[in-house]
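All protein chains of the complex are present and in place, except for one that has been dropped.
To keep things simple, chains are lettered A, B, C, D and E as they appear, and every chain counts its residues starting from 1.
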Amino acid sequence: MTTTRQDGRAVDELRPVTIERGWSEQAEGSALISFGRTRVLCTASFTPGVPRWLTGKGTGWVTAEYAMLPRATNERSARESVKGKLGGRTHEISRLIGRSLRAVVDTKALGENTIVLDCDVLQADGGTRTAAITGAYVALVDAIEWARAEGHVRKNATVLSGSVAAISVGIVKGEPLLDLPYVEDVAAETDMNVVATGDGRFVEVQGTAEGAPFDRAELDRLLDLALVGTARLTELQRAALAS
Amino acid sequence: MTTTRQDGRAVDELRPVTIERGWSEQAEGSALISFGRTRVLCTASFTPGVPRWLTGKGTGWVTAEYAMLPRATNERSARESVKGKLGGRTHEISRLIGRSLRAVVDTKALGENTIVLDCDVLQADGGTRTAAITGAYVALVDAIEWARAEGHVRKNATVLSGSVAAISVGIVKGEPLLDLPYVEDVAAETDMNVVATGDGRFVEVQGTAEGAPFDRAELDRLLDLALVGTARLTELQRAALAS
Amino acid sequence: MTTTRQDGRAVDELRPVTIERGWSEQAEGSALISFGRTRVLCTASFTPGVPRWLTGKGTGWVTAEYAMLPRATNERSARESVKGKLGGRTHEISRLIGRSLRAVVDTKALGENTIVLDCDVLQADGGTRTAAITGAYVALVDAIEWARAEGHVRKNATVLSGSVAAISVGIVKGEPLLDLPYVEDVAAETDMNVVATGDGRFVEVQGTAEGAPFDRAELDRLLDLALVGTARLTELQRAALAS
Amino acid sequence: MTTTRQDGRAVDELRPVTIERGWSEQAEGSALISFGRTRVLCTASFTPGVPRWLTGKGTGWVTAEYAMLPRATNERSARESVKGKLGGRTHEISRLIGRSLRAVVDTKALGENTIVLDCDVLQADGGTRTAAITGAYVALVDAIEWARAEGHVRKNATVLSGSVAAISVGIVKGEPLLDLPYVEDVAAETDMNVVATGDGRFVEVQGTAEGAPFDRAELDRLLDLALVGTARLTELQRAALAS
Amino acid sequence: MTTTRQDGRAVDELRPVTIERGWSEQAEGSALISFGRTRVLCTASFTPGVPRWLTGKGTGWVTAEYAMLPRATNERSARESVKGKLGGRTHEISRLIGRSLRAVVDTKALGENTIVLDCDVLQADGGTRTAAITGAYVALVDAIEWARAEGHVRKNATVLSGSVAAISVGIVKGEPLLDLPYVEDVAAETDMNVVATGDGRFVEVQGTAEGAPFDRAELDRLLDLALVGTARLTELQRAALAS
Partner (left out) sequence: MTTTRQDGRAVDELRPVTIERGWSEQAEGSALISFGRTRVLCTASFTPGVPRWLTGKGTGWVTAEYAMLPRATNERSARESVKGKLGGRTHEISRLIGRSLRAVVDTKALGENTIVLDCDVLQADGGTRTAAITGAYVALVDAIEWARAEGHVRKNATVLSGSVAAISVGIVKGEPLLDLPYVEDVAAETDMNVVATGDGRFVEVQGTAEGAPFDRAELDRLLDLALVGTARLTELQRAALAS
């Protein structure tokens, strides 16, 4: 199994990952996260109160919106604001990010408050949705601590039950690989996004056969690889939050 | 482990499934599929030619659209045509159905022809997306045979590399269950949709923790259960197509 | 003048009409109505309360929405939800159905309650709007009785002042005909939809010259024919509601 | 039968009608038509060529668009351009105007040319759609003559098979009345719009029971009255075109 | 410097301007204003109350909407209501008109009332936005006086701090000109719209180089010319309001 990846990485190696915490000076929490050339600006906006349909139920609301700048990619794509509607891919990823973060939030402990996670892809080179989830977690932590300091959340409330990180894995030319950049992603036969907690349990598993269907053994190897990645990302999140 | 399901089924038992092939007299292929009270009308529309961006590439195009009648559910929901935009859920399911069916289509063998699979939920009681995929496969087979008979597809072309079926599984009160109706679906801690080929390989695996994250052992049991379901559905598809 | 209609019917004969009452198990009232190959699923959704602009006026609200599945017709048409707006025809027919049913409803007697009539054409072969009105009446009756049983409507309130049914008539090759299927509809010089009460009075008369303008005598013969049709449909509605 | 109408008219009398032909200096044909306080600016825009779906079929295309200025009415209504979609009423009236004018146009004789009739209500006091049809006919005649002079239409082609005019009639307090202003329109039990040719045949008959259903005798009296009105409007159109 | 303008005017001469005050009988204030062939119908709609976000702040709201009939211009343009969205130009001009009128309104003195200024271009030949502002001022005065008479505005409140008028200027073939019709506008190297108060101060100055950039001396000459124009328009507004 001597794959040579175009960028020289081992099959189970992440691209260089950086997390610039607090990049935005306006938001309650923010992080500019990079996986190689992929760069996503994640902000967490905290607002006291909840949407009307939740009012009075004693629980908070966490939601996410994902978007891509028109020239994040190699060829410019039309703005969704100009087209007047969100594409299916945008919707789907926004929903995935929201679900993933809600999985570690105790909305009762959050109280009747709303947090919106905006994940805007400034530059795209594969793995934007998983970078978004990983960066949004850092922004989320800061927004919750801001809210605690401002008295919107109780001092000793345990709002987060754990951390969450995400990574893509895939099978390229029969070889399972971790953290696919664009060139590997388009060549993958199977493609999987895995969202996991800091203690290694699954929040989301989304595997898709792009070419031939995949068997149980292949699925197992992809899951192994993904957990290696999310464990490493969990460390990087901790380091960023400790700085 | 003696779960009593509300409808008396065993944990690995499907609801009564019926497939009324040819229900629509207008489409090139059609099937009205029921999983208990869930009823989805699947039609396959064949058109010679492909969208402009594919013209001249010698390959066909298969796509899907999913929708729900406003009163398919227990409470009426607003029409997406009246709201003027598709919701994220609709987009996401339409994309899933399209990918699932394309996984068994050889678009070169299809030639420059388009097949649109419309899956309209007439009544919803859980598992509508998996019923849609399972029924759409039957409609697809008939549309391809129609096209072959009409001379749009070569006589001996192998357009389909296999069959595809889908089922939902989930963990309810700690118990993995097959084919969840609405009451079980809303109570599920983990919820998974599995699309598999007739020979038991995976096309899509989409697992989501609705409550607590799930571990590797739970994931494995859900996959086992799902393959029991898709195997049974594969038989029912064959029977419908043989009739 | 011995017309031979393609399907062998007499000039004043309806196609086979069936009304499957209660086809949908989710709605408060429902009917799957067929006029030959034309099949429309009509549901009546009852909700306590009225839109804000009616609140406190002591009157109820009845409205209708008409739509067609994309492959109801011989060639697939694009979904209005995908196009992001309703076409003029859809709007116009929805408004017609709503007006027609309101003509026999005493909204004071209904009280501050809302009934939405959804008429979804599953298969189209001419006369879909008139089938929709005729079927929606059956669904409406059941929804009102459901509401009475549930205590939302007073026990002895006379909500309905009568019944309503509708039929299309037209002049084809100079000959007035009752209940036009698609092949006759496209060939018609004049085309008329008539909505009438069970006692033979008019609720709507919409006649259009598709070819040459029509004179008073032709108009009179079309009205005669239409009343034959609505009288027969009134009997079929009664039979369905008696079953 | 001694009705006293609020404005002192006899039951079969039109409001003062004026037709200012050529009001717009930009369009190929135009007319500012008034029925009492109702004022509609009708323009006919001629363009060589037809929409793509008609190209090469040797026939022309005539279509219409109806709209109302936001403060045409007593209370300001929101602009449809601001709301981002056309209401059902606007769609329905635009379609009616288009059909009515097409009824007297021989599209073969028009050749592959397009005429768009824009009917913009500057002030509304009942009967705007019928005023629009009546005024649009005058604009249409001028646009066709312009096109003939410019050589877009053959010198001796008979493009128009006749003239067309329209009027509203209705039953108010049991009394059939001609040409209803707003105050009568809202009080009408039955309301009918009739489009007729200059020789007294029907192009459209649209009668609606706003209150109780209407019987055959009432329908007949309304049709009689309408034909009195359209005959008078035909004379006024001729006079305007002769000037 | 002996320019000959196509219509024979001096470089600092306005086209014939007419203001028909009260042209619309439905609105609280209205004016049909013409600058040569350019004709704009301006209405002012007064409503007690303000939008929700202003409620309880003791100030009123004045806003404007600009639009053009599809055949106001030499070639028909598509309706924005049909396209389903406002173009950038429409938005921009609506905002300009609103700002310009608000500059002379004391919203405290107006009280919690709303005035909407609708400026609909019936015929366009250059200078439509400046004609709209000039006419809207007349409609605004009348709407305020109506509101005062009805008791919605205090008897002695000074709602208007002055008058406002607007004109276009531009450099054509090196020559600064006042009040450009369409033929001059398309030929202009620099194009400027100036909104000024009756006492000659600026409310808006919007200059754009369409060809070569302009220098400070050119800017100064354009401003001089514009103030000549707005002074003359101020007189015409006074005359219209005095009639």
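Note that in this section a residue touches a chain if its C-beta (ideal position, glycine included) is under 8 Å from a C-beta of that chain, and two chains touch if they have at least 3 such contacts.
A quick note: this is a predicted structure, and the numbers were derived from the prediction, not measured.
**Student:** Could you run through the displayed chains and say which ones the absent chain touches?
**Tutor:** A, E
**Student:** Among E:R154, E:K173 or E:R201, which one touches the chain that has been omitted from the display?
**Tutor:** For the chain that is not drawn, the touching residue is E:R201.
**Student:** Could you tell which one of E:A103, E:A143 or E:L225 touches the chain left off the display?
**Tutor:** Only one of E:A103, E:A143 or E:L225 touches the chain omitted from view, namely E:A103.
**Student:** For the chain left out of this view, which of A:L122, A:A157, A:A187 or A:V228 touches it?
**Tutor:** A:L122
**Student:** Where does subunit E touch the missing chain, residue by residue?
**Tutor:** Looking at subunit E, the ones touching the missing chain are residues 85-89, 91-92, 94-95, 99, 103, 196-197, 201-209, 212-216, 219, 223.
**Student:** Please output the residues of subunit A touching the missing chain, sorted low to high.
**Tutor:** Output for subunit A: 24-27, 30, 37, 41, 43, 45, 47, 65, 67, 69-74, 76, 79-82, 84-86, 90, 116, 118, 120, 122-124.
Convention: only the chains that are shown with their structure count from here on.
**Student:** Which listed pair, C-D, D-E or B-C, reproduces A-B with over half its contact pairs identical?
**Tutor:** Equivalent contacts to A-B are found in C-D.
**Student:** Averaging over Cα atoms per chain, report the distance between subunit D and subunit E in Å.
**Tutor:** About 33 Å, centre to centre.
**Student:** How many Å are there between the centre of subunit B and the centre of subunit D, using C-alpha atoms for each centre?
**Tutor:** Centre-to-centre distance between subunit B and subunit D: 51 Å.
**Student:** Two or more other chains touching the same residue: where does that happen in subunit A?
**Tutor:** Residues 84-85.
**Student:** Chain contact topology under the given definition, line, ring, star, complete or other?
**Tutor:** Graph shape here is a line: each chain touches the next, no loop.
**Student:** So, with touch as defined above, which chain pairs make the list?
**Tutor:** A-B, B-C, C-D, D-E
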